[in-house]
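In this view, the complex is presented without one of its protein chains, the others remaining in place.
Chain IDs A and B follow the sequence of writing; residue 1 opens each chain.
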Amino acid sequence: MTRRQKETLIKNTFFLFAIISLLILFLIVLFLFREGLPIFKEVTLRDFLFGNEWYPTYQPPSYGIWPLIVGSLIVTFFSSLIAVPIGVMSAVYISEVAPEALKEILKSIIELLAGLPSVVLGFFGMVVLAPWLQETFDLPTGLNIVNASLILALMAVPTISSISEDALYAVPKEFKEASYALGATKYETIIRVIIPSAFSGMTTSVILGMARAIGETMVVLMVAGGAAAIPESLFDSVRPMPASIAAEMGEAPFGSGHYHALFATGIVLFFMTLIFNLIADYVSHKFREEGSGTL
Amino acid sequence: MKWRYFKQSFFFALVTLSAGLLLLSLGGLLTHVFLNGFRAITWDFLTLPPMDSMTKGGILPAILGTLYLTLGALAVALPLGIVSAIYLTEYARQGKIVRIIRIGVNCLAGVPSVVFGLFGLGFFVVFLGFGSCILSGALTLGILILPTIIGATEEALKAVPQTFREASLALGVSKWLTIWKVVLPLALPGILTGSILGIGRAAGETAPIMFTAAAFYTAKLPASIFDEVMALPYHIYVLATAGTFIDETRPLQYGTVLVLVGLVLGIDLFAIVIRSVMRKKKRW
Partner (left out) sequence: MHPVKLWVIGLLGFFIAAQTSPATAAVVVKGSTTVLPIVQAEAEAYMKAHSGVNISLSGGGSGDGIKALIDKSADIANSSRELKPEETDLARKRGIKPLLHPIAMDAIVPIVNPRNRVKNLTIDQLSQIYQGRIRNWKEVGGDNMAIVVVSRDSSSGTFESWGQLVLHGAKVTPRAQMQASSGAIVQVISKNKYAVGYIGIGYLNKSVKALTVNGVPATVQTAVSGQYPVSRPLYMVTNGEPKGDTAGFVKFVRDKEGQRIVEKTGFVPLKRN
């Protein structure tokens, strides 16, 4: 074989390998749809998405996942409410305020926090936080929106923090120097120059953090309570989509209506996270700073 | 005039507090797990299977199960991921196809772990007929960590200065040999770090293995890749939620959590340290 032929062979083989990621993604979508679409023979799309009753094992079953969707949205919303300020502010601290020596250590600690398995956080929420919440606020149960939001925030913060920190770090030195030269304090520089400049990166981090929260399974499975009803208070239990899928997948026989309904829920979940990720991708590309405008 | 500086101090205090809160949560959690779990970590705990309906004995099958699943996942993700990354950075013309592949990888990275579990169940367990076993679990975990490996490898390859490649090509070395003998060895530390982080992720995931590999209790260790296994994260989950004697097994649950946390943090810490050391030793 000539060198040329060998090179071409290698290039083409590697291309096939690279395509495999796309292939897998395509297979996932294919299988989700293949196993999920049949549910729409039994229930209309509108009834499925907006129906209020999730009783897949009764006769006749009802497959309305609106309470599940609401559950997902609520815990994502509240966890972001907690995670975004803390994540962003920690990022600012590490990037701008912390002494040089601490920066590496802090970044490493946040990376470690990001690596904590979700089941461990779920365990903590269930075994420590839930009884504490129940005792302190005299609640019927400690497995509720508040609990889930707190733990999910703990999971989302490292994502938000490290990506925001990268964005802040990428702001060109010249911007800061120009601001100081004009007499601004460090605080004013941060608020009016650095953060706006890093805004797209920080927004991306927030969106990715939210995507993480909405897709997270073990935490909501263990601490959100499991009640498939639209909550009336922050201390009510909910059943976000991933929790419902994980809890019920084991009992739905292959090919049954319940099985299809769970895959269909998976489709909804998949597309919600997909949209979040695509938005993040779009934001990070469109509003990216191109260069620093210096000579 | 003073007001400006007062605002600054206030702001700085706020951000410091945030960072502190974060550290406190992590520290608090780890301390709590350690204090409640270390008593359970005995030699027996690590080397014996569970006995007496899990109230005694150890978690050896779970440790081994996690090991097998993780190794299997690496066996899948490393070759696929590294080769894909090599293609994307070294060979591909930066055009539409590459953009699509990159978007694909990013999307794959964002898929929730329970959806991977669904896919693993529908595809590996049922459609391909592997059943619930190490093979299905490893394949599912493998595609879960694939984007991590691809990303880390790409970063590592991009960090190798172009001059190295140019020098090699100028000497008449073919493109493939350049990559194989010049670029890859230099990128190896970064690839290693990425793989290690991938290991940490694969070891800690529960949802993908719930329906593809994990069992509540296997008395014997797995004899082939077609056996079900116990696994550390799944063991924590079942003991805490579906176990028979939840209160009695609580110390063992904490022990298992400590082992898993120790394992994952240890692996991640190892990767971080290697990366730091490599960065300092760079010769260019």
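Everything below uses one rule, namely that a contact is a pair of C-beta atoms (placed from the backbone, for glycine too) under 8 Å apart; a residue touches a chain by one contact, two chains touch by 3 or more.
Values in this document were obtained by computation on a predicted structure and should not be read as measured data.
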Legend entry - Which of B:Glu90, B:Glu154, B:Glu205 or B:Asp227 contacts the chain that the document leaves out: B:Asp227
Inset, instruction - Spell out the interface residues on chain A facing the chain that's missing from view. - result: 53-59, 67, 131, 134, 140-141, 143, 225-229, 236-237, 239, 247-248, 250-256
Inset, instruction - Would you write out the residues of chain B that touch the absent chain, in ascending order? - result: 51-54, 75, 79, 125-126, 131-132, 135, 214-220, 223-228, 238, 241-247
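One rule holds in what follows: only the chains that are shown with their structure count from here on.
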Inset, instruction - Averaging only over C-alpha atoms, locate the centres of chain A and chain B and give their separation in whole Å. - result: 17
Legend entry - Sites on chain A touched by chain B in the complex: 3, 6-7, 10-11, 14-15, 17-22, 24-25, 27-28, 31-32, 34-35, 85-86, 89-90, 92-94, 97-98, 104, 106, 108-113, 115-124, 126-128, 154, 157, 161, 185-188, 190-191, 208, 211, 214-218, 221-222, 242, 245-246, 249-250, 254, 262-263, 266, 269-270, 273-274, 276-278, 281
Legend entry - Residues of chain B defined as touching chain A within the complex: 4-5, 7-8, 11-12, 14-19, 21-23, 25-26, 29, 32-33, 79-80, 83-84, 86-88, 91-92, 100-101, 103-119, 121-123, 126-127, 143, 146-147, 150, 174-176, 197, 200-201, 203-207, 210-211, 233-234, 236-237, 240-241, 250, 253, 257, 260-261, 264-265, 268-269, 272, 276
